[in-house]
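Before anything else, here's the structure in question.
Of the protein chains in this complex, all but one are displayed in their positions.
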Amino acid sequence: MEHLNPAGIGPPPATGVGQEIYALAERLFPICRSITGNGVRATLDVLSQHIELQRHEVPTGTQLFDWTVPKEWNIRSATITGPDGQTVLDFADSNLHVVNYSLPFKGILPLAELRPHIHTLPEQPQLIPYRTSYYAPTWGFCAAHVRVADLPDGFYRVEIDAELEDGTLTYGEYLHRGQSEREFLLSAHICHPSLANDNCSGLALLAMLARSLKARKTRYSYRFLFAPGTIGALAWLSRNEDRTCLIDHGLVLSCVGDSGDPAYKRSRRGDAFIDRAMSHVLGRRAGAKLMDFSPYGYDERQYCSPGFNLPVGMFQRSVHGTFPEYHTSADNLDFIRPEHLEDSFRILMEVIDIVEEDWTPLNRLPKGEPQLGKRGLYAAVGGQKSSGATSMSLLWVLNLADGQHSLLAMAERSNLPFKELAAAAKLLLEHELLVAL
Amino acid sequence: MEHLNPAGIGPPPATGVGQEIYALAERLFPICRSITGNGVRATLDVLSQHIELQRHEVPTGTQLFDWTVPKEWNIRSATITGPDGQTVLDFADSNLHVVNYSLPFKGILPLAELRPHIHTLPEQPQLIPYRTSYYAPTWGFCAAHVRVADLPDGFYRVEIDAELEDGTLTYGEYLHRGQSEREFLLSAHICHPSLANDNCSGLALLAMLARSLKARKTRYSYRFLFAPGTIGALAWLSRNEDRTCLIDHGLVLSCVGDSGDPAYKRSRRGDAFIDRAMSHVLGRRAGAKLMDFSPYGYDERQYCSPGFNLPVGMFQRSVHGTFPEYHTSADNLDFIRPEHLEDSFRILMEVIDIVEEDWTPLNRLPKGEPQLGKRGLYAAVGGQKSSGATSMSLLWVLNLADGQHSLLAMAERSNLPFKELAAAAKLLLEHELLVAL
Partner (left out) sequence: MEHLNPAGIGPPPATGVGQEIYALAERLFPICRSITGNGVRATLDVLSQHIELQRHEVPTGTQLFDWTVPKEWNIRSATITGPDGQTVLDFADSNLHVVNYSLPFKGILPLAELRPHIHTLPEQPQLIPYRTSYYAPTWGFCAAHVRVADLPDGFYRVEIDAELEDGTLTYGEYLHRGQSEREFLLSAHICHPSLANDNCSGLALLAMLARSLKARKTRYSYRFLFAPGTIGALAWLSRNEDRTCLIDHGLVLSCVGDSGDPAYKRSRRGDAFIDRAMSHVLGRRAGAKLMDFSPYGYDERQYCSPGFNLPVGMFQRSVHGTFPEYHTSADNLDFIRPEHLEDSFRILMEVIDIVEEDWTPLNRLPKGEPQLGKRGLYAAVGGQKSSGATSMSLLWVLNLADGQHSLLAMAERSNLPFKELAAAAKLLLEHELLVAL
């Protein structure tokens, strides 16, 4: 357990939230998702048991900026049968076995012709790779290298019972309404099949976060988006182009359940409030990674495209593409743990607390320090070696309450935790030493 | 001896100034000071033998922003006598033995009732702690832990012959008038009793600095303030609120006599001229510490409160609160040394030199380098491996004399000592290669 950051200022989440997120990820894991199709709908069905999702269906052929909604893909089964009649690969064993968006195919081929259609990882011979072919029509399988390395020559029967037909692209959306119309966008990709960290973890965490906020009266509105990667984000942006100006903060979540240290990639702006808040929270943790924006990754690529340039960063634990389990069958339910999911959950709650609780105080007695002692706000007997953290928080808030510093700016300058400063400011406000700007 | 910085551009201080400062500190050490009372006046009497102090008396009850001048405290004697008639503690042995601002008290108590009124430092059992209780009425003693740890049960006679009556708060002020009304404020707290570094050292150094400036015709006016901590600074600010806009530079001094490396805490502004000048002087010394402002410490807390935000930093050697002798009887006359006091003195003189000697030159021949050789300003035979420091200073001044750089800015950019650049600029001015802006 590495909960270095206990719960924030808001109500602490129910104990065992890590277990709950894990249990939900477990239910999502077996479903074969893709960027369209019934797997996405089944996933949204499960998530809907926790939050009231609004479901959107976008028809095949719809123009989304430079993109077009593709045909809908659904798969029932897929097998390769060997010359001896034995099953070589079966989609029923792992939905990674078929290239995602593979064309349907039925035929008997000599091994030499089949080989180019089977993707393996020779350097990780036990693992099935995850491959997709959304926009380049082809058919194919993925397999552990050891499973297919020594196949005997002969003719193989291949059957991929899939459909690629006009249909719809599906995404889910949940809006927690706060006092303001201004929004915090939280987005997770829903298109990957049986990969636990990438992104059953993100989907489950997001759902539990939404559930947890439900009971809370918030200042901001929180929009939760469960959409297929790239095309789903573009669908939402395309349909909500006029509303994007309401987004004050945003986070893309993926790979939030592994044992790696938490990592944050800044928005393209680099100094947005969300960038500063995440830097404050993670900057206080040894091992946490803070990275500048780059245009490769998840849907921050779309949110941060120059025509939108939204203040959306990306939160994850192990950085995608850098861990050996990434995009393989080793990204399974053993790879994510309740404690890491809970840690990620608490980090996000702490950031939400900052977004919710930040304000700009003005010192009503700015000339000299107010006499804290006569208000019971100061250790009564002076001369001790050091002022406690609380006294320091009080002094920092009073000193910086010139109307130019919000609490987050005070936290950045003082290097004290935001929550300590927020508590100090609350106390000083109650004693009428501050007014809110 | 660690005089890495010999005297500045101005007249070098008299040899032995460290000895003089130490001798003055020795005289101040035995006096029992507090934030009010005769100890402050006695201290000002001693200082007045060196500088013409103006003395201010502020009546009890006077409102100073959020604070009120308290009753005046004076103490004649205090003792604890044991069941056997032996003296356990006597104020006459150390003025730290009584909690500063202790209420008068006379009575006979069982040990159990006396105990909570005796403060000790169990982790530094040989040392008497320094404790105050200015604004929370109580009575008490301070003692070495070993002295009182094993007191026998029985009844103890306690007598604190002190007065807490309407009176005045006293502070001293000395103004060295320069050509300009604009001011350099130098301030030291006068309220601590027998603590040598904190702040007999600061009081003595400030007095000697004032004496030393007396003979010097300065550009700035220099205001020296000897005032009780917090309430004294507030008294001055309150009575001079309209004049604070004249303060261009300021330093609070405390703990300037110990063997620690010199340290400077920046003003709240962080980039005031005094911050840059101190950074330049200390930045050239290994071990010296440069710290950002924080609202805990000495009277920079008041000068840098948001309603004033004056360009006042704080100079000390070992950082208060971090050395074991701090606020104990170990902060005695052995803890400070003439050579460290002299080093502190020289640092301040060097900073005063920068304040006095800074100016913005304009190159009269800005196109190409002027021919220094024909003016005798350059080594006559070229081709040597390197230009000497003086030549470099000449070249830097000429190159940066575009009207945008004062000498201090040139020192910052060139990383050459201010005094070398000032000497070079003087030479170039004499040769009519510069004009003053």
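Remarks
Each chain gets a letter, A and B, in the order it is written, and its residues are counted from 1.
As a convention for this text, contacts are C-beta pairs under 8 Å (C-beta built on N, C-alpha and C of every residue); 3 or more make two chains touch, one makes a residue touch a chain.
Fair warning: this is a prediction, and the values are worked out from it, not measured in the lab.
If you put the hidden chain back, the residue from A:L127, A:A288, A:C304 or A:L407 that touches it is A:C304. The chain omitted from view is touched by exactly one of A:A112, A:A136 or A:A215, namely A:A136.
Contact with the chain not shown here comes from a single listed residue; of A:T120, A:T170 or A:T230, that residue is A:T230.
Where subunit B meets the omitted chain, the residues involved are 363, 365-371, 373-374, 380-387, 391-392, 395-396, 398-402, 414.
Hidden from this view is one chain, which touches subunit A at 64-67, 99-100, 129-136, 138, 230, 233-234, 237, 241, 268, 294-296, 301-302, 304-309, 321, 326-327.
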